[in-house]
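With one protein chain removed, the remaining protein chains of the complex are shown where they sit.
Up next is chain A:
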Amino acid sequence: MISSVFHRVTRTRLALHYAHLLSTSATQVVKHSIYVSKSTNPYFNLSLEDWLFKHKPHNDPLLLLYRDDPCVVIGRNQNPWKEVNMTELRGVGIPFIRRRSGGGTVYHDLGNSNFSIHLPRSSFDRNDSAKVVLRAIQSLGLTDANVNERNDVCVGRFKICFPHFERMIVNKRAYHHGTMLISSELGTLGKLLNSNKDTMQTKGVASVRSPVCNLRQHKPDISHEDFVYAVVREFQDHYNIRETIKWVDEGSDCEGIEEIRKGMHELTTWDWAFGQTPEFTYTLEHTFGWGTLKTNLHSKHGIILSCTFDIVDLVDRGGISEVRGHLDLLERSLAGEKYGFLEDEANPKELTGSESARQLWDELVKEMKS
């Protein structure tokens, strides 16, 4: 019932505002203060968030609410191979996306609602925006919700709101982004965010794991729309804003905005998604029928800087110089290749006849794609 009312309201508002679009594209001034995206395309929503952040006048608060189709979102300075189980990710057929703000990795699906509150630096207080969200869910009947000392919104000891990420322009403006778990697939989340790569040592930023639960476990009938309207009400009250929601969608509303279109494209490029990866090393040990090898990978910006092999054990010790020769060839050809994107052409031609070299190659390809 609530949901059908919501859709009617949506259509009316869209019809009314259709001609106004998101902004006056010539001047690129963000006119409104409360935006809700109708799109569930994560590439669009992340680029919209960034665009609003950059173009809203510095002194005005802004609220954006949206939800995304299933995807994994990693922090700007994280290592996707460390954060994400790529094999599982391919299995469920969803993308990972590197966002422009810092922080850790989260899983998005239609069961969680994202909010970002943009404020001038001078009035920026994490606790303040956490309280807006807290009051919103309390108003929906979750009276025992609380904010812990790290400003996470919790019910009991479980977080219902993922860690908050912020992005700022020093001294001017910052945004506070959070994800409210309403009915998210927590099982999928656990599987996708467990990469099991203990021997991968990475620079950059690690994620912090926290016990989480869904709002629906506490209140079974709560919906994304309920959450949206509750946060909007609290935001209006708290910042004394009279205007109503500006609904936006991909396409008609934003297609004239070059920066959003470019931002969406950039998120899909290798340079951004993989090439932005901080330096890391990865040590592996493989046992084959012919022996055991230790592999030492060193990568930066998604490129293999070096890959060296140590022979730990060899069944036929007499063949050691030939094996070493093969490994040297392989070491030379792997340096400079893209991590995780090994093409057969990078496999030295001299080794194509060797079954043991083939086994090693296949293992390396598999490991780097995992």
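Everything below uses one rule, namely that contacts are C-beta pairs under 8 Å (C-beta built on N, C-alpha and C of every residue); 3 or more make two chains touch, one makes a residue touch a chain; residues count from 1.
We take it that contacts and distances are computed from a predicted model.
Participant: Among "RAB22A, member RAS onco family", "Glycine cleavage H-protein", "DOG1 domain-containing protein" or "Mitogen-activated protein kinase", go ahead and choose the protein name stored in UniProt for the chain not displayed.
Facilitator: This omitted chain is identified in its UniProt record as "Glycine cleavage H-protein".
Participant: Touching the absent chain in the whole complex: find that residue among A:185, A:279 or A:337.
Facilitator: Reading the full complex, the residue touching the unseen chain is A:279.
Participant: From the list A:33, A:47 or A:101, which touches the chain that is not on show?
Facilitator: A:101
Participant: For a quick check of understanding: of A:95, A:204 or A:319, which residue touches the chain that isn't displayed?
Facilitator: A:204
Participant: Check the options A:31, A:55 or A:76 and report the residue that touches the missing chain.
Facilitator: For the chain that is not drawn, the touching residue is A:76.
Participant: In the whole complex, what residues of chain A lie against the chain that is missing from view?
Facilitator: Touching the chain left out of view, chain A contributes residues 75-77, 100-103, 121, 165-171, 174, 203-205, 276, 278-279.
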